[in-house]
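Only one protein chain is missing from this complex, and each of the others stays in its spot.
When the chains are written out, they are named A, B, C, D, E and F in that same order, and each has its own residue count from 1.
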Amino acid sequence: MTTRHTYDQELENLRQDILRMGSLVQMAIHDAVQSLAKQDVELAQKVIDGDDVIDKLEIDIEDTCMLLIAKQQPLARDLRIIATGLKITTDMERVGDHAFDIAKIAQKTAKQPLIKPLIDIPRMAAMAQKMLQDSLEAYVNLDIALAEQVCRADDAVDDLYNQVFRELLTYMMEDPHTITQATQLMFVTRYLERVADHTTNIAEWIIYLVTGQRLRKK
Amino acid sequence: MTTRHTYDQELENLRQDILRMGSLVQMAIHDAVQSLAKQDVELAQKVIDGDDVIDKLEIDIEDTCMLLIAKQQPLARDLRIIATGLKITTDMERVGDHAFDIAKIAQKTAKQPLIKPLIDIPRMAAMAQKMLQDSLEAYVNLDIALAEQVCRADDAVDDLYNQVFRELLTYMMEDPHTITQATQLMFVTRYLERVADHTTNIAEWIIYLVTGQRLRKK
Amino acid sequence: MIGRKTADRLATGIFYAIGVTVVVGLVLFVGYLVYHGWSELNLHFLLSGPRFTKAGGGIGPQLFDSIYLLVLAMIITIPVGLSAGVYMAEYARPGKLTDTLRLCIETLASLPSIIIGLFGLIIFVNLTGWGYTLFGGALAVAVLNLPVATRISEDAIRNVPQTIREASYGLGATQWQTITRAVLPAALPGLLTGFIITAGRVFGEAAALLYTAGMSTPILDYSNLNPFSGASPLNPFRPGATLAVYIWKVNSEGLVPDARAIADGASAVLVLAILVFNLGSRYLGIRLNNRLTGRQ
Amino acid sequence: MDKYLQTRRLSWRYIKKELLGRSVVTACGLFIIILTLFLVFFIASQGIDLFKDNHVSLSHFLFSTSWHPDRDQAPQVGALIFIVGSIVISLLALALSTPFSVGLAIFMTEISPGLGKKVLQPAIEIFVGIPSVVYGWVGLSLLVPFIRTHIGGMGFSVLAGGLVLALMIFPTITSISADTLRSLPHHYKEASLALGATRWQTIRRILLPSATPGILTGVVLGLARAFGEALAVQMVIGNTIKIPGSLLQPTTNLTSIMTMDMGNTVMGTMWNNALWSMALLLFIISFSFILLIRKLGAIGAMTK
Amino acid sequence: GCGGGGTQKANEGQKTQISGNITASGSTALQPLAEKAAQQFGQKNPNAKVIVQGGGSGTGLTQVAQGAVQIGDSDIFAEEKSGINAGELVDHKVCVVGFATVVNKKVTIDNLTHQQLLDIFTGKITNWKEVGGPDLKITIVNRPASSGTRATFKKYALKGAEEATGIGLQSDASGTVLKTVAETDGAVSYLALSYVNDSVKALKLDGVEPTVANITSGKYPIWSYEHMYTKGQPTGLTKDFLDYMGSDDVKPLIKQLGYIPNSDMKVSRTATSN
Amino acid sequence: MDYKIEVNKLKLYYGDVLALKKITINIVKNSVLALIGPSGCGKSTFLKTINRMNDLIETVKIEGEILLDGMNVYHPNVDVVMLRKRVGMVFQRPNPFPMSIYDNIAYGPRIHGQSNKGKLDEIVEKSLRGAALWDEVKERLTSSAMGLSGGQQQRLCIARLLAVEPEVLLMDEPCSALDPISTMKIEELVTELKDKYTIVMVTHNMQQAARVSDFTGFFLNGEMVEYDKTDAIFTRPQDNRTEDYITGRFG
Partner (left out) sequence: MDYKIEVNKLKLYYGDVLALKKITINIVKNSVLALIGPSGCGKSTFLKTINRMNDLIETVKIEGEILLDGMNVYHPNVDVVMLRKRVGMVFQRPNPFPMSIYDNIAYGPRIHGQSNKGKLDEIVEKSLRGAALWDEVKERLTSSAMGLSGGQQQRLCIARLLAVEPEVLLMDEPCSALDPISTMKIEELVTELKDKYTIVMVTHNMQQAARVSDFTGFFLNGEMVEYDKTDAIFTRPQDNRTEDYITGRFG
C-alpha cells in the first residue's frame, strides 16, 4: 500500500499518456505506409492531420514531467520514469514526424502509378512497427528481455534498408523515369530505418527505466 | 549573492557541457560537409570517430541532469535549465548522427569525382551551422531574439533543400550515371535539412528556457 | 596537579559520599520519628481526646481540627488563588498593574508565617472580636497560602500550551469559554498536584495558627453537626488546635506526663500525613495526566 | 449571507459570561494587591510606632544590644542581639546545608539520575513538606541532648539552631538546585562529553556555571526561609538574650523574641511596638531577598 | 461577629439552661486549674463550652481588654501590667498559687537564702559550689520578661532587682521550663507549684519550704493571686462560669492541683502592696 | 471566477511596524491557495487577519478591507466569534485538547450551543470521516486525543474544525511538525477538502505548495510579490525575487 495516492495517480497518468502517444505514433507509421502502398491520399491526409495531436501530446507529456519534478522531488524509479518520459517522447515525436513525411510522399506518389508493387517497404514498415509495438509492451511490462530483443531487431531493419536502397538504385539506373518516385521511396525506406533507430532508442530507455543502467550507444 | 554555491557550480558545469556538446556537433557538421566537398576521407573518418565522444557526452549530460533533479529539487529556471538540457541533447546528438551519416557518405563519394563542384550543399551546411552557432550563442546569452531568428532561418534552409533536391533530380534524370552519387547527395541535403530542424527545436527549447513558454510546433 | 581522570574519580567519589550521607540521614530522620511515634500509632491515640494532667490522652480533636481547618482554608484559598492565577495567566497584560501584582504575590509569599500569625491575631482575633477561631486561623493560613496557590495556578495555567487557546479561539469560543472549557481542564493535573502540596503546608502550619486559631480544642460533641452550635465540631467560630500547634503546646505547656510520647506520636502522624499528601498528589497527578494524554 | 456575520444583537448571556468571569478573576487579582498593601501598611504602621510614639532612635534599635523593655524607667529596646542571632543562625544553616544541597543536587541529576528521580526527589519533596514544629521537636528531643552530652554546652545553642534550620532549608535548596540542573538543556552535557571532557569537567565547567543563578536563587530562598522560621529555632536555641560567644552558646533571634513576647505584651506599649518593629525589619529583610531573587532570575534568564 | 455575639444571644434565649461558648486565656500558671475546671463545668452543662487557652498573663490581660476573650487569666494585677487600662477590667481572684525555685536534681543543696537567690539571678554567683553545692555551673532558665510567673518571681523573690541579661536560657512556657531544668545539669528556675513534680527539686527559701501551709500563713512570700479578669461586670455564661469557679465544686480541684483556695489564705495583698 | 475572499489594499501594523503592505488578492472559492515566503515575511500574519486571530494582539492596527462573501470582516458590527466559526484555522503544531477524541470534536458544537447527544454523535462521526480519520479512531473515541500520532492529531484538529462547519480553512504550516508519511496524508486530505472548502495554506515546502495548491502567493517583507496559478509560479515565475526564493537563492 502506498501513501502517495495523488503522486501515483499522476505517474500512472503519465504512463498512460506515453503509451497513448506510442500507439498513436505506431498507428501513424502503419497508416502512412498503407497510404503509400495503396496510394490512398485520404489516409495520408489523416496521418498528416494526426501529427498535430502527437506533437501536442508530446508537449503535454513534457509539461507533466516538468510539473512532477517540480512537485514530487522524484527519486530512484520515479525519477527514471519521468526522465524516460521526457526522453522517449522526443523519439516518438520523431517517429511521428517520419510518418508525416511518409504520408507527404504518399500524397506525391499517388499521382502516378507505382513503379512496382510495394513489397519490401511494407515489410520494413511492419518490422519497424513490430519493434515499436514490442517496445511499448516492454514499457508496459517493464520487460527488459523484450526491450533487448527490440534493440537486436534493428539490425534486420538495417539489412532490409540496404537491400531496398540498392534495389531502388537499380530501378533508377534502369529507367530514369522512375527516378522521381524512386528517390521518394528511397526516403521512405530511410525514414523507416530511422523509425527503427528511434525505437531502439526507446527500448534502450526502457532498459534504463528498469535497471537504472544506461546502455552505451553502439 | 547566492547561497547555493555547489548547486550553481553544478548548473554551470551542465551548461558548459551542453555548450561543449553543441560546439562538438557544430564542428562535426562542418567537418563532415568539408570532407564531402573536399573528398577528404581522413576528415570524414575523424568525424565518424568523433561521434562516440558526442554520444558519451550526451549520456554524461543526461546523468548530470538526473542527479541534479535527484539532489536539488530544481524549480523554475533551474528546472527549465535541466529539462532543456535533457531535451536538447537529444537534438544535438541527432545532429551529431547526421554529421556521422554525412561523413559516411563523404567516404563513399570520395571514390569517384564529384558530379559537380559542391556549392549549394556547403551553403546549406553553412546555413545550418550558422543556425547551430546562433542557437548556442542564444543559449549562452539567453537571447530570445536570436533564438527566434534561428527558428525563422529554418525556412531558408528548407527552400534551399527543395532547390538542391530538384537540381539533383535533374542531374540524375540527365545522366543516370550520377544516380548513385546524386542520391547520396540528396541524403546529405536531407540530413542538413534535418540538422536545421533539430536546431530549430533547440532554439525553441532555448525560448522555453528563458520565458517558460512552450512554442506550439508549426 | 592531579590528572583530570583522577579528579573525575575523586569528584564522583565525593558525590557518592554526599548522596549516601544524605540518604542515610533522611532515612534516620524519618526512622527516628516513626520509630518513636510508632507505639502511639493506634486507634485510641488517633481518636480519643487529650487529657490535661494524666497520661494516655489522644489527638482525636486535633486531628479533626487539622483536617477541618485544612478544608476551611482550602475553601478560601482555592477559589481566590485560582481566580488570581487565571487573571495572571490569562488576562493580565504586561504593565505596571501586573508587575505590581506579581511583586505583591512574591512579597506575600516571602512573609514569615509568624508575621502573618501576628497580623491575624490583631485583625482576625482582636479587631473582629471573634477571638480565637478556626475560621480566623483558616483566614491567616489562607493569606499565607494565597500567593502559593496563585503561583501554582498561574504556572499550571501558563503551562497549558498556547496552541490550546488558539485552537479554542479558532473554533469561535469566547475567552471565558476558552479558559473554563479548554484551559482549566488541561491545567487540571498541575492544579491538583499543586493544591495538594499547598494543603500539606496548611496541615503542618503552626506559627500562623498559634495566634489565630488558638492552642486548644474545646471538648466537642461529635454528634452535634449543626455548624452554628457552639459545641459542634463543625462550628468554624470556635478555637481549635491543629496537630502541629498541639505538638508545640504539649511541649511548652503540657502537664501531661507523657508529653514526649504524645509529641512523638503526633509528629509521626504529621509526617505520615505529609507523606500521604505527597504520594497522593503524585499519584493523582500522574493518573490524571495519563488520562488526559492517553497514556496507560 | 449577511446574517452570519452580523452582530448577534448582543446576547446578554454571552456578555455576562464573558464580563462576569473576567471581573471576578480581575477582582481576585486586585484583592491580592490590596491584601498585600494592607499587610505591608499594617506592619509598617505598627513597626514605625516605636520610632514615632516612643521616640526610640533607629540607630538605638538597630545597633544597641541593650534589651530592657520591662524596665519601668528608661526601658531600652536595642534589637542588635536578635538581629545578630538571626543572621548568625541563618548563615550557619546556609553554610551547613549549601554544600550538601548542591552536592546532592548534582548527585541526583548527574551521577545517579535513576536514584535521583525515583528515591531522592520524592524524599526531598516530602522533606520540604514536613512541618517546622516537627523539625523543632526532633531538634529539641534529639539534637539538643546530643549536643549537650557529646559536644558540650547546654545543648541549646547556635549550633542546634543552625543544624535544625540547615535540615529545614536543605530540601529547599536541593530541590531548586536540582530543578535548575535538570532544566539545563541536556545538550550542554552531551556537547561537553562529545568534546572529550570528563564528567567532573563537564559538571564544573559547564553545568555548575550555567546553573549558578538558579542555585543562588535556591540559596536565597533557603536563607529567607531560615530568617523567617520561628518555632523550630525557638525550640532549640535557648533564647538567651546575648550575642553568642561560640557555636555552643545559646542565643536568641528576631522570630523567637516575637513568638515569646508578642502575645504577652499590650498593644501600644513600647515593648509591643519594639516587637512590631522587629516584624517590620523581618519584612524588609525578606523583601530584599525577593528583590535579590528577581535579580538572580533575570541573570538566569539571560544565560538560557 | 459570630462567636461571642451568637453566644450571648443563645444565652438570653434560654435562660433556664446554661449554654454557649466563652474563652478564657492567659496565665500558664493558672491554666491547669482553669482547664480542669472548664472540663468539669462542661460536663455539668453539656451545652456550655468554656475554652481555656494559655499564652501568658500578658496575653490574658491584653485580650480581655480588647474583647478577644471573655476572661483573662493572670498571675499579676492588671494594674501591674503596663499599657492596660485596669479601670475597665473587673478582677475575680480565683485562688492563690505559690511559686518555687526549682533546680536540676544534680544540685545537691536544698535551700537558698534570699541573697543567694538574688546573686544567682543577677549573675553574681555562677557556680553551685559558691553556695555550698557541687562544682557545677549554674544555668539560669528564665521565663520571658513578659510572663506573669517571672514578674511575680522578680517581685517577691528578687525584691524587684533586675536579673542579669545574657545569661541562662529562656523558655516560653512553664512546661518547657520544667523539662529544661530536669534535663540541664545545674539548671535553676522557678515554677508555679502546680507544675512542680519529681523531675526537679524545689528549694527552700531562707529555710522555708514552699508549701501550702507556709504560704497561707505568710511565711513563704513567693505567691500571687490567680486572677480572672472580665471587661466590665460579667454576664451570662461568663458570670455562670466565674460563679462556678468560686463554688465549692472547684475547691477540691484547686487543692488537688496544688493551688490554694482564697478562703484558706491568712494574708492578703493588693495591687499596690508589696 | 467566484471569489470567496477578496482582500483589498490590506495594511497591518504591529505598533509602528508595517507588517503587511497593501495586500490585494482574490481567493477563488473551492480552491487551495498556498502562501510561501521566507520566515518573517508576514504569511502567518496575513492568515490571521482573515479570521481576526490578530485581534488578540493589542498592538495590531489594520487598514484596508477583507471581504468574506462580500462582507467586510473588519466591519464594526461583525461578530468575531461567528467569523472564526466560519473561517477555521489549523496550526503548525497539532493542538488537540487534552480530552477524549470525542470531546475534542464536540468542543466546537458544544460551545456553540449544541448539547443534543444524538446530534453530537452524528457531527463527530461526520467530521472524523471528513478528515479521513474515522476508520482509525472509531474504536477509541473516548480515549485521549493526546495518544494519537502527530499526523492523526493534525487530522483530528482538522476534523474538529469541520465540526463547526466552516467555509474557509486557514492552515499555517500544517505539516511542518509531521513526518513525511503524515504529511502526505494531510496533503491528500487537503486535496479532497477543497471540493467543499476554500483553503488558504502557509507552507515552507515549495514542493508541497506545488503539489496541493491551485494558486500560490509569494510574500516578501510583508508584500505580496507574486500571485499566480501554482503551475506557473513553480515553473515560470515572473518576478526575479520569486524565482530566487523558490530556487533557494536569496538577494
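FYI, a contact is a pair of C-beta atoms (placed from the backbone, for glycine too) under 8 Å apart; a residue touches a chain by one contact, two chains touch by 3 or more.
Computed from a prediction, not measured in an experiment: that's the story for all the values here.
The missing chain, though absent from the display, is touched by one residue of D:30, D:80, D:193 or D:243; that residue is D:193.
For the chain left out of this panel, the touching residue among F:184, F:201, F:220 or F:233 is F:184. Although one chain is not shown, part of chain B still touches it, namely residues 3-7, 66-67, 70-73. For chain F, the residues touching the chain absent from view are 39, 179-181, 184, 204, 248, 250.
Where chain A meets the missing chain, the touching residues are 1-4, 7, 73-80, 211-213.
Going forward, only the chains that are shown with their structure count from here on.
The greatest centre-to-centre gap from chain B, using C-alpha centroids, is found for E. Across the assembly, the chain pair joined by the most C-beta contact pairs is C-D.
With centres defined by CA atoms alone, the chain at the far end from chain A is E.
Taking the mean of the C-alpha atoms as each chain's centre, chain B and chain E sit 125 Å apart. Our note on geometry: chain A versus chain D, Cα centroid distance of 91 Å, whole angstroms. Residue positions of chain B with contacts to 2 or more other chains are 73-75, 79-80.
Under the contact definition stated at the top, the residues of chain C that touch 2 or more other chains are 126, 174, 177, 251.
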